[in-house]
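The other protein chains are all here in position, but one chain of the complex has been omitted.
To keep things simple, chains are lettered A, B and C as they appear, and every chain counts its residues starting from 1.
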Amino acid sequence: MEISFSFRWVDVLLLMPVVVLAVSSMVPLLIKVMSGGREPNSFATMCYGLAGVIAAAGWLISMEGTRRVAFDGALVFDGLSTLIGLAIVFAAGVALVFSRENFATNTDQFSEHVFLMLNAAAGMLLVSWANDLIFFFIGIELMSLCLYVLIAISGESRLSKEAAFKYFLLGSFASAILLYGVAFVFGTAGSTNLQVIAEQSQDLISSNRLFLLGLIFLVVGIAFKVSIFPLHAWTPDVYQGAPTPVTGFMATGAKAATFVLFLRLVMTSAFAADQANRLIEIIQWMAALTILAGNIAAVMQTSVKRMLAYSSVAHSGYIMIGLIVASIGGEQLGGSSSVIFYLVAYTLMTIGAFGVLSLLEKDEDSQIHVEDLRGLAKRSPWMALCLTVLLLSLAGIPPMVGFFGKFFIFSAAVKAGLYWLAVWGVIGSVVSVYYYLRPIMQMYMRDEVGAEVCGDRYLSIGAVSVAAIAVVVVGLFSSPLYQAVLNALRGPT
Amino acid sequence: MPSIESLNQIGLNHYLALSAIIFSFGMIGVLMRKNVIVMLMSIELMLNAVNLSFIAFSNFTANLNGQIMVFFVMTIAAAEAGVGLAIAVMIYKKFKEINIRYFEQLRG
Amino acid sequence: MDQNSLLFAILLGAPLVGFFINGLNFRSHNSKLSGSIATGAAIISFIAAALLVKELIHLPPEARQIKSSFFSWMAVGDFSVDAAFLVDAISAIMILVITGVGSLIHLFSVGYMAHDEKPAKYFAYLNLFLFNMLLLVLGDNLLVMFVGWEGVGLCSYLLIGFWYTDPAKAAAGMKAFITNRIGDAGFLIGIFILFLTFGTVTFTDLLSRLPSVAEVGWTGPITLASLALFIGATGKSAQMPLYVWLPDAMAGPTPVSALIHAATMVTAGVYMIVRLSGLFVLAPNAMLVVACVGAFTALFAATIGLTQWDIKKVLAYSTVSQLGYMFLAAGVGAFGAAMFHLMTHAFFKALMFLGSGSVIHAMHEEQDIRKMGGLRKQMPITHATFFVGWLAIIGFPMLSGFMSKDEILWKSYSSSAGHPLLWFVGVVAAACTSFYMTRLMALTFWGGSRVPKETHPHESPPTMTIPLIVLGILSLVGGWIGIPHVIGALIPGHPENYLEHWLAPALATVPMEEGSSILEFSLMGISVSLAAIAAWFAFDFYVVHPERPKAVAAWFGRFYEAVSNKYWVDEIYQARIIQPIVDGSKALWAYVDVGFVDRLTYFASDVVLGAGGMLRSMQNGRTQQYALYIALGLAITIYWVLVG
Partner (left out) sequence: MLLSALIFLPVLFGLAVLALPKQLVRPVSLALSLVHFIASLLLFRNFDPTSAGLQLVEQKPWMPDIGITYFLGLDGISFWLVILTTFLTPLVILGSWKSIDHKIKGFHSALFFLTATMVGSFLALDGILFYIFFEASLIPMYFMIGIWGGARRLYATVKFFIYTMFGSLFMLVAIVALMFMAEQQLGQMSSSLLDWYKLEIPFVGGELLSTQTLLMFAFALAFAIKVPMFPFHTWLPDAHVEAPTPGSVILAAVMLKMGTYGFLRFVLPMFPEAVDYWTWLFIFLGVVGIVYGALVAMVQPDIKKLVAYSSVSHMGYVIVGLFAMNAFGTTGGLYQMLNHGVSTGALFLLVGMIYERTHSREVNAYGGLAKVAPWYTIIFLIVTMSSIAVPMTNGFVGEFLILLGLFKAHPIFAIIATTGVVLGATYMLWMVKRVFFGPESAMVKEHAAHGGMDLNWREKLVMAPLVTLIFWMGLFPNHFLNYSKSSIDHLLENRMHYQLQVDNSSSPLKVVDQRGVN
């Protein structure tokens, strides 16, 4: 028995974004320690964080075109890694900006907040690059642990604690399940490397029930992270309890990263064998129920954050449709590209929507209800317009990018012959329109006094504007993005 | 030595079964116990059950990677326990309560 | 533009211009000015009509047609309609009557409407009516005819509801329009059938494409088309069962009743059937229907007329009844007789309406004949002219009404499409006519005065009496252009039946029995003597023994009640048709729209909300419950994949 271990410095270069994030996350913390535990200027802190994020982003962009695996096949650097990596650091950067201008996050622990956020982003990057189940697990845990604490240190006194606690317990529970699946897969396939697993999966899946069991555990563990019914129950509670910038970050970065891993898993054709049919069947049901549950429960919500949380559950369902298509037919059916496109679109709209909410919170305890939005169009027309655009995009109304996301998902489903899922998604969309319209209605069609945007939150306003404008522009000219997605998927994955 | 003889008869499946049983105990603990600390411990139990199967697989398939993983998992479990306990302590300090049923504000 | 087109343009254009001048100035109170404009327009139109007819007379009888096409109106696929006009023997009579009588009535209106608030509007409508009526009769195809057809309906609507502040009058206008619309729908269907069968809607092409009577193999569409068109005619010409609007239409100013609801518009249905005589003769069944409806209406309306107390209502039912005669004539194939009666009726009925207008004007808008009486002293000219009209309508020999009515009765007996029963019904109706008209005369003009003290009736001004006199003369002698052969043979110089000669080339014919003169004379004698007896009875009842009517009424009992309540037709329509439709619509709205379709929508949203509530209750905030969902999800997946 021999352990071959090849280490190359060039691999470290590829890992630089993560390193940069990790290193820059230390800076504010070190400053805080050196200044005797006194919280330094939050703007400077944010800038250190942003510098790391931008550096990471720059590095990611420079990695464009790389197509190779590194660290002995543990991490994969391809177009997908770059694209989703950029989406993740974008979300992190925007969330950082929001955090600085939110009362629940800009507390006397803001340095720690930045530290955790950047590390969470690093974890997400690892997850989305993982080509090995162990690395995946490490990434997931890095991300999750940071998020638990991020929620827990919120300035909000009660709900955030409960949320952190719930998230931690359930997250660890799911991690254990996931890990158990890794163990089974490792035990049966003899490796945790996705390529190696893929090579054997055809045989294993039909011969070895333990392998299939491992896959199920794995799928359930991942499904928990991306909140698929019935493993979604934590989502609304945690999203609502977490400080809004963190929620935005979680809803976008964590979901994008985990879905990419999920995609890599199904693209290894592990699910292509006949014996996996039943697994795909039940995943289809889960997707359908996720869309249903997310949309229907969102209809009943009064808290905007909770509503968006449920809507994020529903969106997971839509992405699952694309994922199922990817698992059935590979890239010919456009399943994986639809997933990636949707993830990018979803990141843009969701982070923007949570950003507007974050802007409206007037203290650490404030919860924005739909009624609080009354007459917002009059008080801050631009923010109202941004939120409108973002919500309409989430609802999938053309010409916003959300429409094209749904369009690609439905195309994939139709192409794969999954008409019922497409129609199901359509019906879900109709329901979703109802609750997405409610805030718009309150903002424009009511004149009473409600929540307000404090004047000095210019950076957040800018970030939201960027998201909103991007939602429209990318919607109108979605071809470049789609091209990028297709490019990202080409290559030796 | 008879004991080793008998140990040799213990195959992969035995380990796996044991691991499954421990894992189930952990799950049941998470599902049933009200005390947060006990729930934390149950989760550790689950992770350790997984470690057990890793080791077993590693041993029976002569694949050292499994044992490396165990190290990873142990580290992570430690971190997890640390974070978990920290949260638990914070909560206890704040609410003087560690019964999980106390935390049901977020719902609906 | 050649001369004929120019004449057409003037004929149609003059009233239209008058309409625009008065219409744009509708707030004007100057009745003299607007009246002169309108009357002038009508007279110009009349002159143009006369010139056109002159042109027509110069043509050989077989080619008596002048056509003029102005522009292509609609051209879709093989359906092409021009705004084109046609004058032939039939429409020549019509345009003369319309513009001639129309001019007189315009003139009369100048006096009648002198004190109205909005005379300009009135005259504008009147001109517009003239224009539409001319469109109707001049139309070279069914569609242009239909334009006029609906146009006159519209004008009728506007004029009946002219004094719209009275809800009853506004309602009468609406009733007229809607009832007419029912007929119009039939007309439309008739057009569709004809076009789809023969590929044209132009009268000349249509009639030339009709198969000869011999090839009766395919009368299906022809019969259907004829019946559909006849439905249109019943609406416009107030026949059973759509006659109900006409008595109500008396709500309009009296000259309007004279022009529209007696002389011209209501005869449009007759005109249309005569115009399409070639079509109708191919459909004997439809002809029978036409004849029966006509005869029945004649009698039915006449009996109602027996008991009416409103001077205009009597005349209205009389009009319905007389229109029935025309349809009877058309139905038995005596199209010429129908046209003849149409013309004479236009004279004497317009005369009587204008006369009644004169009376009403004098009585300060009083229309109840029980409050009149003895007016012949105060209103000698009106009385004299009314008297002529009376003689004409009851069929006093050699007056216009006699000529045309007896021709109809004779044809209904002798025509191969006729039947003695039809004749009999006609004669009974004639007797009734004689009775109620005499009654009207007696109560209005003769006997003692029952005029309330504060009213001081007086003779009307010349603008009103001149038209009366002219129409009186026409009622006297107008019938002489169509003297029946049997009578013509007795008169020195043997005048021919000019009208019949004039119309013959344009009409289809139904074989007539060459009945003997003796038979014709004896039938004539029967009808004349019956009418005379009826007139004498009426005179006796209402002048000599005014107490008798009550006793007679009591003797008739229920029948009298039914008649005096107009057989409750309006009430039955209201209760059995209109109310159910309104109630049904309300029910549709309440139960289908709101109750079903909308509730289905609500149901869908309720399902969503209910499910949402259920999901909320699942989301109860308990961490361990959530963990249980995870475990269950895992378990179900394992079961489904590995076991199930």
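Just so it is clear, a contact is a pair of C-beta atoms (placed from the backbone, for glycine too) under 8 Å apart; a residue touches a chain by one contact, two chains touch by 3 or more.
Note that the structure is predicted; figures quoted are calculated from it, not measured.
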{"item": "Displayed chains contacted by the hidden chain, counting the whole assembly", "value": "A, C"}
{"item": "Residue touching the undisplayed chain, where the options are C:33, C:114, C:189 or C:398", "value": "C:189"}
{"item": "Of C:177, C:539 or C:629, the one touching the omitted chain in the full complex", "value": "C:177"}
{"item": "Contact residue for the chain not shown (choose from A:433, A:459 or A:473)", "value": "A:433"}
{"item": "Where the unshown chain meets subunit C, residue by residue", "value": "26-27, 71-79, 143, 146-147, 149-151, 154, 157, 161, 164-167, 170-171, 173-174, 177-178, 181-182, 184-185, 188-189, 191-193, 195-196, 581-582, 584-586, 588-589, 592-593, 597-598, 601"}
{"item": "Hidden partner chain, residues of subunit A it touches", "value": "392, 397-399, 403, 406-407, 410-411, 414-415, 419, 422-423, 426-427, 429-430, 433-434, 437, 440-441, 444-445, 478-479, 482-483, 486"}
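As a convention for this text, only the chains that are shown with their structure count from here on.
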{"item": "B-C against A-C, pair bridged by the larger set of C-beta contacts", "value": "A-C"}
{"item": "Centroid distance [mean C-alpha coordinates] between subunit B and subunit A, Å", "value": "27"}
{"item": "Whole-Å separation of chain centres (CA-atom averages), subunit B against subunit C", "value": "99"}
{"item": "Residues of subunit A engaged with two or more neighbouring chains", "value": "165-166, 169, 173, 177, 236-237, 300"}
{"item": "Touching two or more other chains - residue numbers and ranges from subunit B", "value": "27, 30, 100, 103-108"}
{"item": "Partner subunit B, residues of subunit A touching it in the complex", "value": "1, 3, 134, 137-138, 141, 145, 148-149, 152, 157-159, 161-166, 168-169, 172-173, 175-177, 179-180, 182-184, 186-187, 190-192, 210, 236-238, 240-241, 300-301, 306"}
{"item": "Residues of subunit B that touch subunit C when the two form their complex", "value": "27, 30-32, 100-101, 103-108"}
{"item": "Of subunit A, residues touching subunit C in the complex", "value": "165-166, 169-170, 173-174, 177, 209, 212-213, 216-217, 219-220, 223-224, 229-231, 233-234, 236-237, 278-279, 281-282, 286, 292-293, 296-300, 431, 434"}
